[in-house]
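Here we show just some of the chains, and they stay where they sit in the whole.
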């Protein structure tokens, strides 16, 4: 992983250790904390039209960026606890997606069928 | 953001463009896709004890790493669409957390009170 | 609670007992299972426009109704385990909402502000 990510991950680990929070940070608990943050993100968008969700700025955009940060924080904590390299896993998954959804064929239908229209 | 992240983000953008999927990738829709992936992660842990969730390996760990990749993929897509620098936002949020939960005082209680025991 | 709900709840309890699943059905675990089902529901709608989500029928509607059933099943299981009367709790919450959002004033703004536009 790039140094930036490794540094953030280490700082998060130290933050938890200094507060004696490591005991709570099992993968099970972290998966719950992560989805709770994903829901705080969704609350920002739930009553907006898709178009309105494309036009957000100022204080609202700042708040949204911090909800996204919370998701990233728990994702990195979980990667640390499970000894997963998030960047490598992402590249692996992207290669799988390339095969699963070839660019040349009928991709719109693929997309909609993922959960059918 | 470090080059690795920028490159992944660009590759994800091109992947969407080549398939004509950009039209679906509004922040509203991406927040839904992201939480759906967070739930696929949670399914791996829902019937495990916290201790069991600390001892995962082999094929299961690989599957979990790909679910985490899916979350990261949608997080980067959303950052791209909203023009948010995820790394800067994360550093900002970590600074807020440092102030909100000072290491020296009663942090266990802080943690439990977040949602009370 | 009406007999119909009580009967469903009892049948769900017996279903779990017969399979020795009660040991897994702690409120913590059930809250995870419930949100996983809520995410399966969201997957049906994530790439649809709000308008398209109003026009669903046939096999798709049947699938959606079963995802909603799964949510209800885990909600009733959790009510049982925590000895909560879901109907009374719902009436209580509706009374709170009546006070919190008076019908006569500016309710559109209230709605949007819940998470600001």
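Chains here go by letter, A, B and C, matching the order in which they are written, and residues are numbered from 1 within each.
Criterion: contacts are C-beta pairs under 8 Å (C-beta built on N, C-alpha and C of every residue); 3 or more make two chains touch, one makes a residue touch a chain.
The structure displayed is predicted, hence computed values, not measured ones.
Asker: For a quick check: 3 copies are placed, so what copy number does the complete complex reach in this file?
Answerer: Assembly-level count of identical protein chains is 4.
Keep in mind that, in the parts below, only the chains that are shown with their structure count from here on.
Asker: What's the rotation, in steps of 5°, that superposes chain B's Cα atoms on chain C?
Answerer: The best-fit rotation has an angle of 180 degrees.
Asker: What is the distance in Å between the mean C-alpha positions of chain A and chain B?
Answerer: So the centre of chain A lies 2 Å away from the centre of chain B.
Asker: Give me the residue numbers in chain C that touch at least two other chains, ranges are fine.
Answerer: Residues 32, 35, 43, 45-47 of chain C touch two or more partner chains.
Asker: So in the complex, which bits of chain B are touching chain A?
Answerer: Within the complex, chain B contacts chain A at residues 1-5, 8, 11-12, 15, 18-21, 24, 26-29, 31-32, 34-35, 38-39, 41-42, 44-45, 48-54, 56, 61, 64-66, 68-73, 75, 78-79, 81-82, 84, 86-87, 89-94, 96-98, 101, 103, 107-108, 110-111.
Asker: Help me check something: in the complex, which residues belonging to chain B touch chain C?
Answerer: Answer in residue numbers: 24, 29, 32-33, 35-36, 38-40, 42-43, 45-47.
Asker: In their shared complex, at which residues does chain C touch chain A?
Answerer: 31-32, 35, 43-50, 52, 60, 111-112, 114-117
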